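A single protein chain has been omitted; all remaining protein chains appear in their positions.
Then we have chain A:
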Amino acid sequence: MKNSHWFLFICLIASFMFLFMDSLAYIIPYHEQQELFLFSRSYQESYLYESGGLGRYMANFITQFFYYPYVGKVIFTLLLSFIYLLPCLICQRIERQNDPLHLAVLIPLYLLIQFESIDFKFYHASNIICYLLIFYCLSFLRKRYFYYSLIPISLITVFYLGWIPLLISVSVIIISGLSAKYLSRFFTDKKYYYCLSICICLYAGSTSYLFIINYNMKEWLLLEAEDHLKKKEWEKVLHCADKFRGNNQLMEYFRNMALFHIGRMPYDLLKYPQTKGVASLYLPWTGEPERSRYGHYIYEQLGYINEAHRWAFEAMVVYGETAPIITNLIRYNIAIQRYGVAHRFINVLKQSLFYKRDTEIYERMIREKQSPFPNALSYNPEEKVRFANILNIGPELSYLCDRDSSNQMAFEYLMSDLLLSNQITRFAENLGRIRTFPYASLPRLYEEALYTYKLGVDKETYDKLGFTISEETEYRFRTYYTLYRKKEIKKLKEQFGDTFWYYLHFLSPYGNKIIDKQ
């Protein structure tokens, strides 16, 4: 009975560790990527003079160790578990007995549920633990002095750590203390164990229920997919996209990138929903701050560094100096040969503990004038000034293809953009660019679109393109058309749901008509 809190503490450690290894694994790198702790006076000062700033500063200090996910999992686990243990120890020191209901466990369980949302900040937990540690130290004083010192210490620390964690910490100590003082007498050893078992069942059951109903699978999959995208694990991106239920522009954007990288874009693009039409291929600039940290991916891979840089810069304005944003800005500025700017960001990264080592690579790149993006669009000062179309990627893809005919990603994205926007004439006009690339034969979707084009133009116009349509495609179209005329929509969807014809007739957000040259 006396040591039951140690038993519960170990149970908590085991449960939290399991969750952070499994279902909540994604929150560790997420929190780490949101803050960049810097060992500098100005960084320290930016926190210390604000209410609750010291708490956030300490939380950021701890968060930097999440760079190693396993360390993060251990820290998170211990932190939550100690939020239970410390009030128990304080209670035991003051009242000389345990809280039979173990009410202190409710706080870490509540925090666990809150941490399911990535928006719940880590400092909420770390501030509570700071208060509890302070109170634990005070508990070594005599009981009377403990109570006397509680108020002045709280007043001193409230500015630095915030009043909400103070309120929570004091409440949990008082409630546990009262419970220990007044309820313990009703429990014999046997009753106590019954009580403990019931409490564990009750707490575990209600937490599991709340955990499951609050669990945001979509958020998890999006974060997982983004993480794989950064690591260029394209099959895993597709795997996440497959598991994702419902339509989401960001996931479609990630999936299309993965489709290109595994070489399936001209074949499987329409196997998956493209609910936003061309906006499933990229994120059009809408000025929404939340989008700013995702838009750069596609431009970076296309080698369109000025646009990637613009997105990264806007992301820094919104989210501040986080490690991924600063790293992107360094790489992009090196590619654009703005070395002075890159150096300034390198100097920022040098003040961090774990990203410092990356700066040597970037400094070497600057010294040797290497570009981190060998496929980056080159700059020709003699070229006529051209401005990017930030609302529509179509003209940008044409420009990229014109500037570099070997840019296969730009080509496939251009073709996909024209297919998804029903622009068959422009598709046919641009199809000739395919001859630069080593496709064994005309990809299925291209052939389907080309056949649609062929049906709408005279022979002479079509022959100028110099492409032939396979008999198989013609046969498939006849079958499609027969089913279409019979209005056998279900069969059509089953057999032809991934074809361009089906997309054009039933799915395109731009209607079922071919949009002619614009």
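By our rule, a residue touches a chain if its C-beta (ideal position, glycine included) is under 8 Å from a C-beta of that chain, and two chains touch if they have at least 3 such contacts; residues count from 1.
Following the convention adopted for this analysis, contacts and distances are computed from a predicted model.
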Protein name (UniProt record) of the chain left out of view, among "ABC transporter permease subunit", "Ferrous iron transport protein A", "Cytochrome C biosynthesis protein" or "GvpL/GvpF family gas vesicle protein": "Cytochrome C biosynthesis protein"
Option touching the unshown chain, where A:Phe120, A:Phe313, A:Phe354 or A:Tyr510 are the choices: A:Phe313
Of A:Asn3, A:Asn247 or A:Asn347, which one is in contact with the hidden chain? A:Asn347
Residue list for chain A contacting the dropped chain reads 40-42, 287, 289, 292, 304, 306-307, 309-310, 313-314, 316-321, 336-338, 340-341, 343-345, 347-348, 351, 377-381, 383, 385-388, 390, 396, 399
